[in-house]
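Apart from one protein chain that is not included, each protein chain of the complex appears where it belongs.
Think of it as A and B in the order they're written, each chain with its own count starting at 1.
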Amino acid sequence: TGVATMKFKSPPVNSLSLDFLTEFCISLEKLENNRACRGVIFTSAVPRIFSSGLDITEMCGKSTEHYAEFWRAVQEMWLRLYGSNMVTVAAVNGSSPAGGCLMALSCDYRIMVENPKFSIGLNEAQLGIVAPFWFKDTFVNVVGHRVAERSLQLGSLHPAPEAHKFGLVDELVPEEKLQEKAAAVMAQWLALPDHARQLTKNMMRKMVLDRLVAHREEDIQNFVTFISKESIQKSLRMYMEMLKKKK
Amino acid sequence: TGVATMKFKSPPVNSLSLDFLTEFCISLEKLENNRACRGVIFTSAVPRIFSSGLDITEMCGKSTEHYAEFWRAVQEMWLRLYGSNMVTVAAVNGSSPAGGCLMALSCDYRIMVENPKFSIGLNEAQLGIVAPFWFKDTFVNVVGHRVAERSLQLGSLHPAPEAHKFGLVDELVPEEKLQEKAAAVMAQWLALPDHARQLTKNMMRKMVLDRLVAHREEDIQNFVTFISKESIQKSLRMYMEMLKKKK
Partner (left out) sequence: TGVATMKFKSPPVNSLSLDFLTEFCISLEKLENNRACRGVIFTSAVPRIFSSGLDITEMCGKSTEHYAEFWRAVQEMWLRLYGSNMVTVAAVNGSSPAGGCLMALSCDYRIMVENPKFSIGLNEAQLGIVAPFWFKDTFVNVVGHRVAERSLQLGSLHPAPEAHKFGLVDELVPEEKLQEKAAAVMAQWLALPDHARQLTKNMMRKMVLDRLVAHREEDIQNFVTFISKESIQKSLRMYMEMLKKKK
């Protein structure tokens, strides 16, 4: 059918480690270069979580070289996903904070399970860190400036129904209907001729993609400087402690 | 009353041929230069269709010189309409795909007959072609980035009630109330002092207008190269065959 499904399976919470991101990019590139593949559905094989976002252990107590390598991999993931020529559908079957939300935002269409216990959002501010400008650009493109401004400053995690209300996700479905719905949406998008659709998508996203490409090294440097600060390291350690206790 | 009504009457479907566009620009310029005229209502004299958009026969089997001349006329129509100093109201009394939708989008206010059989949208992708960047800019200004991105990629034609829901048209009315409503809206806009209103309109639209002015020749060249491709010519011929059979 020309449609691939990529299932995230990195228990316990599909966090975006350097390994995960590297594998993701390789898989996506393979599909991108496979002319038989025209669309990808992203979903999770882990219950109740789509992806928990960037792996905090990669950002804590490591060398500056490691931080730089990690951040380059995060950028690479976004550049490939937001700029993909394929139709990309996020079938969000669990919570999706921070980097997990970014992955969903970077797809062409977002379907989420209607469970209000599942939430989605760019909650970086809650951890004392700042979503980079290209997270922000992607978010603004989806929800507009006012909503993005408030949500980013509050580091809000929006329950699925609320996220749907302001367009952060396009559609809500019962969990058992999710894959069926994702396939139906994909079929609708694939009914269009690839070439015109790809050029159109590129026209819509090029400005925001180019902005990161133009400032990529600077963005890495900013991240490394910021994350290396003792105050930031401390708040990340506290956050990890809190997560451990939660278990 | 200072209000002109321009009725499109080019049966069977008010397609935007080179002749239509040329006449449109001349008429608009005359009104623009007539100090007694402060507003224009655009509507159709052809039943069930506002305008079917760019005339495909102008883009099929012609010389590159012809394509260039045609495209310059399309640009000229938009530059004059989107940049008009007059109050412009679209009274959309029928379907309005592609270039027809662009004309409506370029007005200050859009009123559409509430008939769900009438649809509106930039459906270029359905024909295997791509809406140019200034169609896109105009669309994004009206409906925002997310809606524009999806609608353009899917080449969606939205039934009037759906178009109203996300702001592609500002108001729906029964067919028999359309002209009355358009006149009432026009009166509301003309209650404002012209000079301040014009400067305000110009401030809102200048950036997008300037972008085409700055890239006008390049945009013509892009169009000519794209439309001259054998693959595009073939899909346009197929589309025309389909239209003929429909009749």
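Note that a residue touches a chain if its C-beta (ideal position, glycine included) is under 8 Å from a C-beta of that chain, and two chains touch if they have at least 3 such contacts.
These figures come from a predicted structure and were not determined experimentally.
Residue in contact with the omitted chain (choice from B:Trp189, B:Phe226 or B:Tyr239): B:Trp189.
Residue B:Val142 is the one among B:Val142, B:Val173, B:Leu212 or B:Ile227 that touches the chain not shown. Remark: the residues of chain A touching the chain excluded from display are 124-131, 133, 136, 144-146, 148-150, 152-155, 231, 235.
Residues touching the missing chain, restricted to chain B, are 108-109, 140-144, 167, 170, 188-189, 192-193, 195-197, 199-201, 203-205 (touch as defined at the top).
Keep in mind that, in the parts below, only the chains that are shown with their structure count from here on.
Centre-to-centre separation of chain A and chain B, using mean CA positions: 36 Å.
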